[in-house]
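Read through the structure below, which is laid out as structure tokens, and then see the notes.
We show some of the complex, not the whole, and keep each chain where it was.
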Amino acid sequence: MATPDIVKARNRVRSSQPLIQCITNTVVQQYTANVLLAVGASPAMLDHEADAAQFAAVASGVIINFGTASSQQFLAADAAIEVAVSAGTPWVLDPVSVGGVDYRTSRIRAAARRNPTAVRGNASEIAALAGMGLGGRGVDATDSVDDVIGAAAALSSATGAVVAVSGEVDAIVLAGPDGRSAQVVRVGGGHPLMPLVIGNGCSLAAVTSAYLAAAKSAGLPITGASALEAVVAAHVHFAAAGHTAAQTAQAPGSFAVAFMDALYTVGDAELEAVDLRFEPTEVPA
Amino acid sequence: MATPDIVKARNRVRSSQPLIQCITNTVVQQYTANVLLAVGASPAMLDHEADAAQFAAVASGVIINFGTASSQQFLAADAAIEVAVSAGTPWVLDPVSVGGVDYRTSRIRAAARRNPTAVRGNASEIAALAGMGLGGRGVDATDSVDDVIGAAAALSSATGAVVAVSGEVDAIVLAGPDGRSAQVVRVGGGHPLMPLVIGNGCSLAAVTSAYLAAAKSAGLPITGASALEAVVAAHVHFAAAGHTAAQTAQAPGSFAVAFMDALYTVGDAELEAVDLRFEPTEVPA
């Protein structure tokens, strides 16, 4: 993959203002909505089963996160995913706390089998979803990103999704069509205060959906290299904003405010300053 | 209508501390509660169907918003509205995203037929509820305020409610008893950052309920001119706070913080500086 044009990708989000249907946990709905607005997208948290499919048909992207899912939300997600898949609308799975409890895990695994465009989680979640780890205990990452690159590649190969592993250095992984090799893009710049603001991971998944939706409205495919680029660009946007916020804030309350500001004001130079590394890996047999 | 005494109206809210029952979407519950506290009201987000009617009987005002309504919330709203109407307690409908999806729309329309004291939405929502527009796509306003003054007047005539249309310049509309003419009050001072903070519209609906409740506890009628004045005063309070916040904040994270502060600290001169214009309009046949 060539170095992606992050600035162009961000501009696409701002100009297309993608409408993102968020079926997500109630803890982070407000934060996620504000994050989407800050990057130029338009949030809608519609999660009633009676209306979810109809809304998914007009949404530009969908994000699914079962962090506090009610039975109604599970039904709404089923309906929205079905529409998104058949319409070719990008949908992103955030497998929060997969592996920790049985019922939620079964629902997340079922969703993962339905062709998500991207999956974003922390190292423990990605390992658990790939079937190789013990799962998180809450929303913590107890595994490290480096430990789960192989798991991420296997998950990408099994689902077709771009798989993003969040950590101090993020890893974005896409298995190749041969099923044996995978590309890995490392996005640096994570800050220790980021995990102390609840919803940063969940809202990054939503922004990932917005970047994929903007790519699609520009006529780009949301598979292969251009999907990988869109996911990387979303992560770069977050990393750049985190870097900016850390210049002025040293504690989580003021960091959250500065981060939201920085998502909105992020300039070209800040995006281009984020450290990107490209490396290949193998998909474990 | 004479120029309303906004300062007196704000003081009434602070001294009566109206208890506002908010059956509203989970995205904005926290923000709405903080906004109500900042203006001097007391929030209660009670939305269980078993208790909603009993609580509505002691509430000073009710606000209904179906943005993420569960089946339980719909039942709770039915019960609370019935009590509010029969007790003469002001209740405000925020028809968020009406017209976008069928089930929610049917529930909003049913609620609108139950004598809301006021309805507050963006231009697309007001047009959709009045049956003249195509509805919003999410919480965006795709129509302009000017486009929907006639629709707002028709909605006011049909429901008896004061109808508030939020935009860069808000329009507050009340149809006269003859059903053909309507008063329109324009409240200036909206700021481009306001729509980038999720919950500003929903919490304005809650504050509108607080101003109506405070008017009622002062012995004023919550129909006709004094209802119109209370709704205008709530919008002026928001506009003044937005103006103050914009003096110090240029991005949505810090704007939200400054806005909350300004709702709390807003002074007499700031309220009186908000631009108000009065004009008549006709109710479309």
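By letter and in written order, the chains are A and B; residue numbering begins at 1 in each of them.
Keep this in mind: contacts are C-beta pairs under 8 Å (C-beta built on N, C-alpha and C of every residue); 3 or more make two chains touch, one makes a residue touch a chain.
Values in this document were obtained by computation on a predicted structure and should not be read as measured data.
J.: How many copies of the one sequence build the whole complex, if 2 are shown?
T.: The complete complex, not just the displayed part, contains 3 copies.
Criterion: only the chains that are shown with their structure count from here on.
J.: Residues of chain B touching chain A in their complex?
T.: Those in contact with chain A are residues 25-28, 30-31, 67-71, 97, 100-104, 137-140, 195-199, 250-254, 256-257.
J.: Across the complex, what residues on chain A touch chain B?
T.: Within the complex, chain A touches chain B at residues 19, 26, 29-30, 33-34, 37-38, 42-48, 50-51, 54-55, 58, 70, 72, 256-262, 264-265.
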